[in-house]
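Sharing a structure here in structure tokens format.
Apart from one protein chain that is not included, each protein chain of the complex appears where it belongs.
Each chain carries a letter (A, B and C) given by its place in the written order, and its residues are counted from 1.
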Amino acid sequence: MYKQLKEACYEANMQLPKLDLVVYTFGNVSEVDREKGVFAIKPSGVPYEELKVEDIVIVDFDAKVVDGKMRPSSDTKTHAFLYKNWESIGGICHTHSTYAVAWAQAIMDIPNFGTTHADHLTADIPCAPPMADHLIEGDYEYNTGQQILDCFDGKNLSPNEVEMVLVGSHGPFAWGKDAAKAVYNSKVLEEIAKMAYLTLQINPHAAKLKDALVKKHYERKHGKNAYYGQGC
Amino acid sequence: MYKQLKEACYEANMQLPKLDLVVYTFGNVSEVDREKGVFAIKPSGVPYEELKVEDIVIVDFDAKVVDGKMRPSSDTKTHAFLYKNWESIGGICHTHSTYAVAWAQAIMDIPNFGTTHADHLTADIPCAPPMADHLIEGDYEYNTGQQILDCFDGKNLSPNEVEMVLVGSHGPFAWGKDAAKAVYNSKVLEEIAKMAYLTLQINPHAAKLKDALVKKHYERKHGKNAYYGQGC
Amino acid sequence: MYKQLKEACYEANMQLPKLDLVVYTFGNVSEVDREKGVFAIKPSGVPYEELKVEDIVIVDFDAKVVDGKMRPSSDTKTHAFLYKNWESIGGICHTHSTYAVAWAQAIMDIPNFGTTHADHLTADIPCAPPMADHLIEGDYEYNTGQQILDCFDGKNLSPNEVEMVLVGSHGPFAWGKDAAKAVYNSKVLEEIAKMAYLTLQINPHAAKLKDALVKKHYERKHGKNAYYGQGC
Partner (left out) sequence: MYKQLKEACYEANMQLPKLDLVVYTFGNVSEVDREKGVFAIKPSGVPYEELKVEDIVIVDFDAKVVDGKMRPSSDTKTHAFLYKNWESIGGICHTHSTYAVAWAQAIMDIPNFGTTHADHLTADIPCAPPMADHLIEGDYEYNTGQQILDCFDGKNLSPNEVEMVLVGSHGPFAWGKDAAKAVYNSKVLEEIAKMAYLTLQINPHAAKLKDALVKKHYERKHGKNAYYGQGC
């Protein structure tokens, strides 16, 4: 039971060190099964080189453990919150990848400076501000989910179009139709974060991408007449 | 048929991840067969680890598919435009390599700061400005080729001497006598872009390379009395 | 005799090149045996690719060689000083890792900018100032230990809570319950140093992490009600 779900979650987690997105245990990936109302997530504090498929933990949307012997990721409540509130997403990935963290620590949105960015989203990558103290001292991981949701609501963003966020002073979360796509988006975010950093070092007055290019690049990959890829 | 052309194109494409020039599918390489009036190009959106020789697509200079089952790269019309207009080039490579993209996003030419640059070209590496909106909204990839051509005409550059360009807000294109040389030029461009970035961080008033050194280094590799390499 | 101690020390040393924390012989790790009153340390100037378990040297807390044919690390007296004065630590690691060295050369504490930092310590990472000339000209490596101790005393820091330091103009030392943990802390320090560097490049006015987040992240990993990891 949950074998396929655990395997998909395991495989996605194992991509993180290969893609240079984590050192040690600084990350976690989950994948949801909407029919069963549960998701699979990495156990807390287990190094990737020791991680096994059977270590993956199954929890419900209230972050209660349903299956598995280990304690789930300390960020489990954030994943649960997002799955509960955003019914269209199928996988979530959290890392402390270097350049994305730097922007999060600077508490700044990543400006849309070029087509690499626009190939994936039209908006700037939002940085949610740090929470109020009473929320940090309360149910912190649950409130981190709320903080992300509030950021998207405040900026009128859709999680189907913007599949990544920076949590201010902390680091990136990304998501997608499944865990593999969430990991893909985490890698893309790290690349975009590095490119934007370098762009501003070269030209502190760099202009944002013009609207026509934003639209063109996003539409050719994601629009109704998209012509990127093999159409499957 | 087209077996050798597809193989050359495939091998050149497979160099991109090895040389750290791409993540995922962020790049494409093509090679031309001038006698047959066609070129081979990577299929759109296929990850390098899954790419096979038989997936390579053969198209003509109007970007019509001549052979192959897959959809060619979304940038195919740019390649077709350049092959049609620059009859001396034999391969083209497009990537989103990090430092070259940063300069493209800064919309700045890369100054010729040293002999590593002058070993390959005498001019600054040009950055073509972003297109007018109606060109973006029109036949975008064809117009990207036009934009590159106009940039070279406006600056009076020859594609035989300057084998690389930045497309503003987008990223680098490079070319050469064949696909392998186009990939080589893409890697050289990325190295030069990183060196120039660091140079300006260390010394914001760094002077460009003096003319005598520009000439000396270019001529010893590419001049009529060149003495670099094994003369073959 | 000392077989297990030497092996633990050897394994920890061999992690340094794998984690990209050293080139050539620019680092050394030691592990203590409190009952026997000795510690194991890397021999001086031996490249990692040639290092063998039997090369590891056993010395006492006065840095006298107790077992082994080779000369111990030139930094042995610093290790001995710290083991003698801080009875709770079990392993020490010294490297010249790039970003940590850059902060040490800038003679600046690394500000606590985010949760990656707070997951490991609440304070800024302290940078001990360079010693007075007569201390450098005296028993230099012993005095380096004293310099670290004075820095911690002056800032009222505990080596059990802050397991890393920068020695001004020189580089990082880290420690922990054993050699493996000391290496872990060295890698974490290098990551934090890089993130803090990038943060300041992106936003020179970046604010330090707010107190509530500092406390929350440190406590969830290290507090009495810690819920990170598998509790073992």
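Here is the rule we use: contacts are C-beta pairs under 8 Å (C-beta built on N, C-alpha and C of every residue); 3 or more make two chains touch, one makes a residue touch a chain.
Since the structure is predicted, the reported quantities are computational estimates derived from the model, not experimental observations.
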| item | value |
| --- | --- |
| Which displayed chains the hidden chain touches across the whole complex | B, C |
| Residue touching the undisplayed chain, where the options are C:Tyr10, C:Phe39 or C:Trp103 | C:Trp103 |
| Contact partner of the left-out chain, one of C:His117, C:His170 or C:His217 | C:His170 |
| Chain not shown: contacting residue from C:Gly45, C:Gly154 or C:Gly231 | C:Gly45 |
| Hidden partner interface residues of subunit C, rising order | 23-24, 26, 43-46, 70-71, 74, 96, 98-99, 101-108, 130, 133, 136-137, 140, 169-171, 197, 200-201 |
| Where the missing chain touches subunit B, by residue | 113-116, 184, 187-188, 191, 194-196, 198-199, 201-203, 206-207, 209-213, 216, 220, 227-231 |
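Here, only the chains that are shown with their structure count from here on.
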| item | value |
| --- | --- |
| Category of the chain touch graph - line, ring, star, complete, other | line |
| Superposing rotation of subunit A relative to subunit C, computed on C-alpha atoms, to nearest 5° | 90 |
| Per Cα centroids, the chain farthest from subunit C | B |
| Most centrally placed chain, judged by C-alpha centres | A |
| Contacts with 2+ other chains: residues of subunit A | 201 |
